[in-house]
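Removed from the display is one protein chain of the complex; every other protein chain stays in position.
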Amino acid sequence: MAGSTFGDLFRVTNFGESHGPAIGCVIDGCPPGLALSESDIQPELDRRRPGTSRHVTQRNEPDAVEILSGVHEGLTTGTPIALLIRNTDQRSKDYGNLLDTFRPGHADYTYWRKYGHRDPRGGGRSSARLTAPMVAAGAVAKKWLREGHGTTFTGWMSALGPIEIPFDDAAQIPLNPFYAPNAGIVPQLEAYMDQLRRAGDSCGARIEVRAAGVPVGLGEPLFDKLDADIAYAMMGINAVKGVEIGDGFGVVAQRGSEHGDGLTPQGFASNHAGGVLGGISTGQDLVVRLAIKPTSSIRVPKPSIDRAGHPTVIETLGRHDPCVGIRATPIAEAMLALVVMDHVLRHRAQCGDVALPLPPIPAQAPGS
Amino acid sequence: MAGSTFGDLFRVTNFGESHGPAIGCVIDGCPPGLALSESDIQPELDRRRPGTSRHVTQRNEPDAVEILSGVHEGLTTGTPIALLIRNTDQRSKDYGNLLDTFRPGHADYTYWRKYGHRDPRGGGRSSARLTAPMVAAGAVAKKWLREGHGTTFTGWMSALGPIEIPFDDAAQIPLNPFYAPNAGIVPQLEAYMDQLRRAGDSCGARIEVRAAGVPVGLGEPLFDKLDADIAYAMMGINAVKGVEIGDGFGVVAQRGSEHGDGLTPQGFASNHAGGVLGGISTGQDLVVRLAIKPTSSIRVPKPSIDRAGHPTVIETLGRHDPCVGIRATPIAEAMLALVVMDHVLRHRAQCGDVALPLPPIPAQAPGS
Amino acid sequence: MAGSTFGDLFRVTNFGESHGPAIGCVIDGCPPGLALSESDIQPELDRRRPGTSRHVTQRNEPDAVEILSGVHEGLTTGTPIALLIRNTDQRSKDYGNLLDTFRPGHADYTYWRKYGHRDPRGGGRSSARLTAPMVAAGAVAKKWLREGHGTTFTGWMSALGPIEIPFDDAAQIPLNPFYAPNAGIVPQLEAYMDQLRRAGDSCGARIEVRAAGVPVGLGEPLFDKLDADIAYAMMGINAVKGVEIGDGFGVVAQRGSEHGDGLTPQGFASNHAGGVLGGISTGQDLVVRLAIKPTSSIRVPKPSIDRAGHPTVIETLGRHDPCVGIRATPIAEAMLALVVMDHVLRHRAQCGDVALPLPPIPAQAPGS
Partner (left out) sequence: MAGSTFGDLFRVTNFGESHGPAIGCVIDGCPPGLALSESDIQPELDRRRPGTSRHVTQRNEPDAVEILSGVHEGLTTGTPIALLIRNTDQRSKDYGNLLDTFRPGHADYTYWRKYGHRDPRGGGRSSARLTAPMVAAGAVAKKWLREGHGTTFTGWMSALGPIEIPFDDAAQIPLNPFYAPNAGIVPQLEAYMDQLRRAGDSCGARIEVRAAGVPVGLGEPLFDKLDADIAYAMMGINAVKGVEIGDGFGVVAQRGSEHGDGLTPQGFASNHAGGVLGGISTGQDLVVRLAIKPTSSIRVPKPSIDRAGHPTVIETLGRHDPCVGIRATPIAEAMLALVVMDHVLRHRAQCGDVALPLPPIPAQAPGS
């Protein structure tokens, strides 16, 4: 269980390093008969791709995906779908001097202690670049869920460093480099980022991601609860340090009389639960928030040591995202889609089709 | 993958319902040669047992554990350790009227939609009672880790509803019914709970749990990261809605220059990371926090519906914890121990013994 | 992966030792809504139970099964079904002297080398007694498959030691202690067994087991092929040394023109394949044969050594089956049922209901 496979029935096995010949994944368990081509996947890859604005790393990778298997005459065959992305822009010299030292906040030290031997180029296996194959796999899951169940996924940035981003209009999300659902705040975000970059520093962010049109009854009772699997998926994204479902940490100060979502003939009266009760989907929107730490690669000098234990000082040059959270939005969407996809297949296995007998009430309350 | 097995190499398969004949688990993968008897497990079960103070449910269960297999002449044999706990105090009549309605905040509705047929007595499979076998399994993991690696686990309550509980003295934790590391605040907590109980309402809580003496190098690079598995384990505990590692959501407003933990010849200079970098343990303390929602079973009336979709009103009688968070502390410790145990075995499989070549620096900084 | 769980989606986790307090299993993943009680399981346990004729061990165990969870008001709930069988007849003194020596053909030596510490009583974990919980779990799978898909399982003995048993009449199988589909040969089998017993020796056997009414399309293309999983299940039964599907080892001397099963508008013209092509079920009968070695526990003296490496001689007293193959028939049926059950759920997950669009031809040819 070396941990490169995600999912149980819709299994994605990820491979590659930041500066190796290629990265990619193998999707096993995709249902047959889904119309699929590179053009269904590439747009999602382009959303997380570096070099798209001055606010993200200037590393320039086309991230062109090639489908190696599992699709015949434009339809999935039910056999493994292998996706290959060649690495093209590798300035290894930027990193060569880091083999003997440990960048604070990075996995250099832990990889060295775990494996003894590691690939230091661009963080090797620990690079956020390895999220690209997951975004590609997520695109397959998103398409199947959208076409089969009308399930959709939307993520946005709700805070950039100290700046809270009030939700105004989902239509704005794709129109700015921050995935901010609020056009008015964009100039403030840009000014903050420019100042950070000048300071050679970085900042954290909070991302919110939601799924709508989620079938009722997804998730297992004890372990592999839907929210537990979501927490696992989100905490596994590079730099994430916290995960919330529904009201999240806000529940600590709540009372039961205020938290529990009442039911009415018209549906749930509220969604404090974030779409999950007892680990199983209610049919309401899934509501998830992530806390993303500031990029560890900064120009500001930090004390560290070398492999011999001698003190040294690290200033990370190279090309980096001053806020890794900016590109995390499509990644979080993809991971949420992979979790939901896996649970739809799991539900079909034990309980048959997710089209359960119609409920006496709409699973989704109007406006909730 | 119906989700009743926790762990990959130290596998715990859980069974039972709140009011069925028995609950229990089967532990598969425990190393042979560990001295083990019921007396190693019972004390941990007693910590989470109901009826121990007026602040928790008055349901009175001895929760006596019986070892059915896997131990011969006082030593584990490496074969499955089956643990059985008979249910003794089942007032099913308390719940009989709930078969046709859905308690707000409970899993009644989602179980009905998922399975069609459910056991409503005491929440059936969704009852927090099913954490008892995990506490028992955690006791086995704790003992093996303590004896083999000196790893220890400590949890406490850091907030009860709106009341923040400053950490004062770990020695106080077992001396009060709240697991509060602060003797002075206990009267305030008791007063708050008494008032809640009179109001027939409930409140949330925040729990912090730490592991010390954690081997370096535990966790997988991409998925099954140590922190991702911790998030999965914690979010899977009943009523948990948020999980943080290290600085958690505090990282959103931090800068990289402030967050990254510098290294010195004497060890890490700080522990903002909470003991995990790149998903792999640093050897520092693991720092985890959980948000626990208010108990959903309250006397305060809530609107709901019946299976036919007709409106009704729910007032939950029966015996309940006004704050499920109180008993969550030993549960969170147990789940963290199970995650660490599993990763020690995983590490041994791929990288050999966790006793890696000595580091040039202490993995644990003095006082950190 | 300590190997006590069988199956992926219909998961059976087995626990216990021959002379411990109890044996049993936990079934996770059973679909909800199946009518189930102990009376559905006990008859299958009684078929493999010891003490039923003079030709099997005289150890006398009622093997009474108790359902501990997963069933409410007579219907499965979709949550884990825990089955408990208390051990009652344990003459541990029969085996006490074997702790320090290794019985030839037994697992004594390998357990000692693997674990260092072992339970020698009655073979501990390696006893064929641990097949009882699998027979119980198989009874659940058999019922679900029979009611849902009309799938049935039939096993018989096709050779006892050197005596070939021609298939005559399936109706005879339950009417004699050998599961022989041939009444006329029973006296010869009994005479052979009586003579063996007098000689204090034992013999091997060949068992054939078939499944009829198997849905088309079960099995995975590359690994987890239906026949590979059958081979895994059968070779895992105590004392099995060979497994065949369809023509088995007979294919070595066949030609392609003779082996390949032609298709006609009325169905397959033959079943050399044994119901599996490319690892996937054809809808024809599954045809499986097992070779079972002679019981290793015999009175005839055998050279062995003790733990210090000194030579000794072993004569196994105690109560044993002179031919373990006799009781293997219901076990083989149960294991085949568990494999088919698991693959039906797996098929549902990826491809939806097994009720695929009707074929242009019957999947099963008349008389095949």
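By written order: A, B and C. Residues from 1 in each chain.
Assume a contact is a pair of C-beta atoms (placed from the backbone, for glycine too) under 8 Å apart; a residue touches a chain by one contact, two chains touch by 3 or more.
Here the structure is a predicted model, which is why all the values come from computation and not from measurement.
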{"item": "Residue among A:G16, A:P50, A:P215 or A:G256 that touches the chain left out of view", "value": "A:G16"}
{"item": "Residue among C:V243, C:L286, C:I331 or C:V344 that touches the chain left out of view", "value": "C:V243"}
{"item": "Contacts of chain A with the absent chain, listed as residue ranges", "value": "1-5, 8-9, 11, 13-17, 20-24, 26, 28-30, 32-33, 66-70, 72, 75-82, 84, 114-119, 124-125"}
{"item": "Absent-chain interface as seen on chain B, which is shown", "value": "9, 29-32, 78-79, 221, 345-346, 348-353"}
{"item": "Absent chain, residues of chain C that touch it", "value": "1-6, 8-9, 14, 102-107, 109-111, 113-116, 125-126, 130, 159, 161-162, 196, 201-206, 216-225, 227-236, 241-265, 269, 273-274, 276-283, 291-298, 300, 302-305, 307-311, 346-347, 349-351, 356-357, 359-361, 363"}
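Convention: only the chains that are shown with their structure count from here on.
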{"item": "Chain nearest the global centroid, as defined over all protein CA atoms shown", "value": "B"}
{"item": "Inter-centroid spacing, chain C versus chain B (mean Cα positions, whole Å)", "value": "39"}
{"item": "Centroid distance [mean C-alpha coordinates] between chain C and chain A, Å", "value": "45"}
{"item": "Centre-of-Cα separation between chain B and chain A, whole angstrom", "value": "26"}
{"item": "Where chain B touches two or more other chains, by residue", "value": "1-5, 8-9, 14, 114-116, 125"}
